[in-house]
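One chain of protein is taken out of this complex; the other chains stay put.
After this line comes subunit A, so read on.
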Amino acid sequence: MPNLADLTAAPATASPAPPESRPPRPRRRPRRIESEFRTAVSPHRLNSPGGRIVYWTVLVVVVVGFTAAFVFPLYWMVTGAMKSTEELVRIPPTFLPSKVTFDAYAEAWELMDLGRLLGNTALYAGGAWLFTLAVDVTAAYALSKLRPVLGKLILAMMLATLMIPPMVIMLPAYLTVKDLPLLGWDLLNTPWAIWLPAAANGFNVFLLKRFFDSIPRELLEAAEIDGATPGRILWSVVIPISRPILGVVSILTVVNAWRDFVWPLLVLTDDEKMSVSVGIANLSAQMPQNVLIASLVMASVPTIVVFLVFQRHIMAGLTAGGLKG
């Protein structure tokens, strides 16, 4: 971590200027570090000769530090799985695999039945997504625009669930899934055990309702005068203009369902039905190290890809999450 003291003199601001790669350095005025917005360090200070040195030092330290802390472990994982078992335990370790082999990946795929684990997880995440959207969007719409009797109470009770951490009620929730009250169904080892609880998400209802609240009444009234039913209004007016928030909710739901560990651990205990995280953890002790690592890589590829593609939405969802309440 860069020391704050390094900053006293000055971080800087340069805009599209490429980092320090001017060739022979014609002794000219060094490029200004541009600031598009004002932060704690003054732009003037930043562009003083001392400030510039400190800025570039801090920048390099931060980039190297972050890369070492957050990218290097992942690099180590991906390449570790490309090494042979002997090479993996070699001391000192090799930085690059001396001979790249994908045997561990193939073996992991086969031994752990990763195809099925990943397929299961995709099924759970996909279903959770559909159910969450269907259930939470309609609920938020009803609470926001139809405003039924007791609507406020219902909303308050949904938001109250956010105050009860999920781990705390995992045992009774497990019992509920095992023997559904009134109906007596056993949902263990069925996708329903993931899908239905996923839909009971107070935070999604909150996000969606807040967005729906911002849709002008006139828009809906116009549709109503044209004779549209509430269902029709939801489908043809509300949903199309709510794309951004639907995107955020969708990605949060899919990613959370994919990453979840504890709940699937409890309710999907059958080897055939396990999610990828639980399946790998379950077999981890019996696998050779490189095979295990290869399976970790393959389990994380989907979330990382989703992240790289939907970065913006995910970060938007994150800030919405941080400021909730």
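As a working rule, a contact is a pair of C-beta atoms (placed from the backbone, for glycine too) under 8 Å apart; a residue touches a chain by one contact, two chains touch by 3 or more; residues count from 1.
Just so it is clear, contacts and distances are computed from a predicted model.
*Asks:* Going by UniProt, what is the name of the one chain that was not included in the view, given "Cytochrome d ubiquinol oxidase subunit II", "3-isopropylmalate dehydratase small subunit", "Stage V sporulation protein AC" or "Sugar ABC transporter permease"?
*Replies:* Going by UniProt, the chain not displayed is called "Sugar ABC transporter permease".
*Asks:* In the whole complex, not just what's shown, which of A:L88, A:L114 or A:V249 touches the removed chain?
*Replies:* In the complete complex, the chain left out is touched by residue A:L88.
*Asks:* Among A:T101, A:N189 or A:T303, single out the residue that touches the unshown chain.
*Replies:* Spelled out, the listed residue whose C-beta touches the missing chain is A:T303.
*Asks:* Could you please point out the subunit A residues that touch the chain left off the display?
*Replies:* Given the touch definition above, subunit A has residues 1-2, 4, 7-8, 11-15, 19, 33-35, 37-42, 55, 58-59, 62-63, 66-67, 69-71, 73-74, 76-77, 80, 88-93, 131, 134-136, 138-139, 141-143, 146-149, 151, 154, 157-158, 161, 163-177, 179-181, 196-197, 199-200, 202, 205, 221, 224-225, 229-231, 234, 255, 258-259, 261-262, 266, 276-278, 280-281, 284, 289, 292-293, 296, 299-300, 303-304, 306-308, 311, 314-315, 318-319, 321-325 touching the missing chain.
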